[in-house]
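Only a single protein chain was left out; the remaining protein chains are all shown in position.
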Amino acid sequence: MKKNSGFKSFFILPIIIYTFVLILLPIIYILFLSFCTSDSYGGILYNFTLDNYLNIFDMTYIKMLLKSSLIALVTTFICILISYPFALILRNKSEHIKNLTTKLIMVPFLTNSLIRTYGWIILLRKNGIINKFLTSLGIIAFPLNLMYNKLGIIIGMTYTLLPFMLLPVCSAVFEIDKSLIEAAKDLGAKPLQIFKNIILPQTISGVFNGSLMVFIPAIGYFFIADILGGGKTMIIGNLIKNQFLTARNWPFGSAIAIFLIIITFALVKVYKKLGGKMEELGGL
Amino acid sequence: MKKLIILFISIFLLCGCTNKSYDGEINVLNWTSYIPYEIIRDFEKEYNIKVNYGTYSSNEELLAKISSSKEGTYDLIFPSDYMVELMIDRNMLDEIDISKIPNYSNINSLFLKQSFDIDNKYSLPFLAATTVITINRETIKDSIVSYNDLFSSKYENDIVLLDDQRIVIGMALQANGYSMNEIENDKLDKAKEWLLKLNKNVKAFDSDSPKTFLITKEVDLGVMWNAEAIIAKEQNDNIEIVYPTDGFAISLDNYTIVKGAKNKDNAYKFINYLLRSDVSKKITDEYPYINTGLYSKNVSDEELSNILYNGSYVKNIGMNIAAYDRIWAEIK
Partner (left out) sequence: MKHKLLKNLFILLVFFFLYLPIIVLIIYSFNSSSMNILFENFTFKWYIELFKNNDLIMSFVNTLIVALTSTIISTIIGTISAYGLYKFDFPLKKLINSLIYIPIVIPEIVLGISLLSIYTLMKLELGMFTIILSHIAFSIPFVIVSVRSALSSETVYYEEAAKDLGASNFKIFKDIILPVIMPGVVSGAILAFTLSLDDVVISYFTAGPGSNTLPLYIYSMIKTGITPDVNALTTIMLTITFITLTSIAVIQSRKIRKRI
């Protein structure tokens, strides 16, 4: 019996320690910080206050939260628009091709995301490859402003996060019962009807899964906003980063982080309601 | 799996070996693009001291790094004027022992005894910089002497500014005839309105390398540190550099030793090395900031007095930084 309990603790102790020290403790600590105040030098004063949360609802920050959410929403939407047709087309291909495609989607991830973002600078800048190409074809007379604005951020976010939408949407679409669609076709259903009544209900949790994995990082990836947005547009990630690294206001930064955690949990709840499973998140 | 572990161990050992061959080390935090890597390598070879070199791009980032790390993590840092004052206030710096720095004699006394550390107990001048307006004359023909000349609708999306709230809001204050360290709300409101008006002409905020925007012709106008402007001019002779009539920011970066530094003697050696006139000259040849040396100066004393007279330091404004922070969030 004793030997058995040693066996058991070998398998469960690491995860218990890990969960408490590296997941729970950090979050509880920033929750605690979010009720503190910072002195003018960035030190932390341990007096209880709700000011940091009230501060988030200042018009300036509300506007920024909305702007950042809008950028993330547009990114999510574009990813859905690309992923659906992609998955629907692939659905009719052989198993072999399906496998190969899902692997090929992951390959770009083997390089660091910063360096891929840098690749976009070469492509998008005023005298970059795309503008040079379009002017030489005579399609445009003056170079387009493709980066150092919100468009640049959205291109960068869509690029970095697209795989997280492609993978779950593909796996959801591949699982649709073929005979259902055949039957609907035989009964004379129009493509739009088929999409609305069969495909959409069966794939909605997959799409929400992808949306979660696109939307949430898209409000936090400050480096994409920095590099492709020219530092002109702050997203929530930049705001948190600034509070921790430049404005020296850790309590306010922690409050925004807690706010993000709450939003995340709410979205996860919706996802579970739609029948999504936690272990399928990200389609990994 | 076994092979993987062996590979990992061998890499680890490899790194261990490379570290061991040095007599000592020094942990330095400095601004990005400030000391050519070659100089650090030369120092490492000459003194057999390993330089662990990290970078930051704002004084606030430096402060955050120092205050969030254990005492003794860093030895030598290069804070600007107001940050030196703040760090002295917070007891974050150790006094500097000039007797250990023979090349002290190479410092131009114009830069000593500044308001933020009047006796130079904790800091010695390293490099100075001022903000300037940078103009690409190939495309821009109009006269530009003041920040207020940047408003023309011709310059839509054509300006790069520093990604630094104190400098940019300070510039807006100066354009309205105020000091760049105002804390009064109505004056700050005016500065905010001014910046919101300018916003459509601004293409990007960038502190790390605004010159790149001018060199690659992404923009034709910029307000940036003079060294960046000079490098841009080296690449494109049509670039003109102007000291704005409304006033400009001056920034003096300093050698300071962090309280509790573990490698103080090595830090003194490194400071002394950087103060050597040939080394100092090499630094400002590569990054043309204003050299604070006596035997390595790159700006005449007359021009220097002029700059020190007309430029203003950014000052520590304590809790009022929150108002700046909010304006910054609003214009972005």
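Letters A and B mark the chains in the order given here, with residues in each chain numbered from 1 onward.
Everything below uses one rule, namely that contacts are C-beta pairs under 8 Å (C-beta built on N, C-alpha and C of every residue); 3 or more make two chains touch, one makes a residue touch a chain.
Treat the numbers as computed from the prediction; the structure is a model and nothing was measured.
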| item | value |
| --- | --- |
| Option from A:L104, A:L137 or A:L192 whose C-beta touches the chain left out | A:L104 |
| Footprint left on subunit A by the chain that the document does not show | 3-4, 7-8, 10-12, 14-16, 18-19, 22-27, 29-30, 33, 82, 85-86, 89-90, 101, 103-123, 127-129, 159, 162-163, 166, 212, 216-217, 219-223, 227, 237, 240-241, 244, 250, 253-254, 257, 260-261, 264, 268, 278-279, 281-282, 284 |
| Missing-partner contacts on subunit B, residue numbers | 4-5, 7-8, 11-12, 14-15, 25, 27-29, 32-33, 37, 41, 52-55, 68-70, 73-74, 206, 208-209, 212, 216 |
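Criterion: only the chains that are shown with their structure count from here on.
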| item | value |
| --- | --- |
| Subunit A-subunit B separation of Cα centroids, rounded to whole Å | 35 |
| In the complex, subunit B residues that touch subunit A | 58, 60-61, 63-65, 67, 86, 89-90, 157, 163, 202-206, 216-218, 318-319, 321-322, 325-326, 329-330, 332 |
| Subunit A residues touching subunit B - in the complex, by the definition given at the top | 40-43, 58, 60-61, 63-64, 125-127, 145, 148, 230-234, 238-239, 242, 244-249 |
